[in-house]
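Excluded from the complex is one protein chain; the other protein chains are retained at their positions.
Up next, chain A:
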């Protein structure tokens, strides 16, 4: 189905040249942009990760080989806790967002009165500026003046430290992420549900299948590829979450690094502490983790067909 098959009937020399070479003429500006701004910086990061650069990237740096990698991989104070927080954060928000997102998508599936308004409500958290969202929740979760503790009080639940607690901060940021991004999963899954054909559902209904059975044995298998798309898109972004964490806890993920994920750690090493060698190493490892988890997901997806 290539468009090459058609003869080019240009007039002037330039027009003829442009039409024959339109494939690369069209694609190369964008490709050049990506190569210059992305491929080169990634190569540079890889190089920095093998040096002891710190203070300023301009200062003298020595080639140290794999030393940074050995140091970082042996660092149980900052690196491994950051890996664990990243895994925890991503794992929890992904599971909650997909389960909750599926439930809400099923509620919205069949048309009803007022549907338009529900859809508007779903879109709002999604487009709200993450930094502003972080600030908004800081007020809501404030241990002294926040509404969150008051609401808990109505139900007789004791006050929580929320973002201020060393143990509760990460969980609280997960709640914020879930509030903001479950709607994204709802939209994706709803698009999938709407594209399903009605026939299998109706056949099952005639056969006397219960609501749960229809969901478990018909809807869910048919939705599998859409769910994987949702997990993939959300997963990449959840691994890289930065705005909400930095807006609520600031540098280093808080004074006890309670929300310091890999991305926050790498950012801090680069711009708060200027340890470029170490930060590049962390970034390369982080990048490998992202690629690895994507690869694991997509290869499973292919194996299913």
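The definition used in the following text is that a residue touches a chain if its C-beta (ideal position, glycine included) is under 8 Å from a C-beta of that chain, and two chains touch if they have at least 3 such contacts; residues count from 1.
In the analysis below, contacts and distances are computed from a predicted model.
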Legend entry - Name under which UniProt lists the unshown chain, selected from "Sugar ABC transporter permease", "Hydrogenase-4 component E", "MoxR family ATPase" or "Cytochrome c oxidase subunit 1": "Sugar ABC transporter permease"
Legend entry - Sole residue of A:123, A:218 or A:297 that reaches the chain not shown, by the stated touch rule: A:123
Legend entry - Residue in contact with the excluded chain [from A:171, A:242 or A:273]: A:242
Legend entry - Options A:44, A:80, A:217 or A:256, residue touching the unrepresented chain: A:44
Legend entry - chain A residues that touch the omitted chain in the full complex: 1-4, 6, 8-10, 15, 18-19, 22-27, 29-31, 33-35, 37-42, 44-45, 48, 57-58, 104, 107-108, 110, 112, 117-133, 135-140, 145, 147, 150, 179, 183-184, 187-188, 190-192, 195, 205, 211, 225-226, 229-230, 236, 240, 242-243, 246-247, 250, 263, 266-267, 270-271, 276, 279-280, 283-284, 286-287, 290-291, 294
